[in-house]
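What you see is the complex with one protein chain gone and the rest in place.
A, B and C are the chain letters, set down in written order, and residue numbers restart from 1 in every chain.
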Amino acid sequence: MDLYELTTEPIDINAVARRIVPAECGATVTLDGYARRFTREKDGTTRETEYLVYEAYEPMALKEMAKLIEAARLKFEISNVGIVHRLGRLEIGETSVVISVAAPHRKAAFAACEWLIKELKHTVPIWKKEVYADGEAWAEGESA
Amino acid sequence: MDLYELTTEPIDINAVARRIVPAECGATVTLDGYARRFTREKDGTTRETEYLVYEAYEPMALKEMAKLIEAARLKFEISNVGIVHRLGRLEIGETSVVISVAAPHRKAAFAACEWLIKELKHTVPIWKKEVYADGEAWAEGESA
Amino acid sequence: MQITTLFFGATADAAGTREAKIAINDGTTVRELIEKLRTDYTGLATHKLLFALNEEYAETDTIIKDGDEVAIFTAVSGG
Partner (left out) sequence: MQITTLFFGATADAAGTREAKIAINDGTTVRELIEKLRTDYTGLATHKLLFALNEEYAETDTIIKDGDEVAIFTAVSGG
């Protein structure tokens, strides 16, 4: 069983991995993104973030997450995928996103998980606002 | 702060990942191994496991885990590593091993985590016994 | 005919709104709508925009139909 969810509650990584493991799978690989205190700017300076705010185009984000899972299943030999993305205000150290992939062989689980986070950052309509002591800014997406 | 532990208690994956994340890191990658119900035999048949028993040469296993972490740190740009391996009797679906790697860039975290589980299976002196309805067998290690 | 336009994140800040009902002519394409929005909401002018039609990424030459929902946003930054 796959799962894809948006939530404003703290994410339990353990539960995400566990909910997608079928009896025949020996391993899951989980990518766990955190709200980071320090961000390296393009000019080399470091900026300190006080908290983050994530916002989504929710129905489209869920559709895009479902498409990603479908595409990953065609591309890699995997059993199940779980993607949970946090929305709203996140304190530093809280989990913003979890992607867990269960597969019969761990190689496919690693490859699929790495592919999924890269694609999620390019296609799923979610935006991150970084709030600093002296202002705030919407993060620029990763270049493709 | 790295961590490497052997435990006979259930492993909380969430806690392992969380304990190794430094403030400057945005991501951790976690490999999570499970006690599997079904094992494919070399002759193509499937065998059903009732439970597992893991045994270690404990002081040497801890030394080898520490060496692996040190080697991973030289090989990959990573911040921290957590490795926890369960010992004793494991019921089906319980976590046998967790390896979490925190890194400034997720690419290094994926590569290091994949390398660490492969090496652990070749070098850390831990052995798995599979117990079936009609007998039991010590698992053969993965070929190098 | 009337359509709904949604703004998110930086485009919501730039437009000063999260949602607008907009009257457009029959045969208007997504590209034409975006040009109109850049004129109506001058804060959008400096942004490289992405868009979706009815919750799917769409080609810019797609013709918008009555009741469609068009979303306008900057490069996504989730994860």
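Just so it is clear, a contact is a pair of C-beta atoms (placed from the backbone, for glycine too) under 8 Å apart; a residue touches a chain by one contact, two chains touch by 3 or more.
If you're wondering where the values come from, they're calculated on a predicted model, not measured in any experiment.
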item	value
Partner chains on view for the chain not depicted	B
Interface with the unshown chain - residue positions in chain B	33, 54-57, 59-61, 63, 85, 96-97, 117, 120-129, 138-142
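Rule of thumb we're sticking to: only the chains that are shown with their structure count from here on.
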item	value
Centre-to-centre distance between chain C and chain B (centres being mean Cα positions), rounded to whole Å	48
Overlap residues in chain A, where contacts from two or more other chains coincide	33, 117
Sequence positions of chain C contacting 2 or more other chains	none
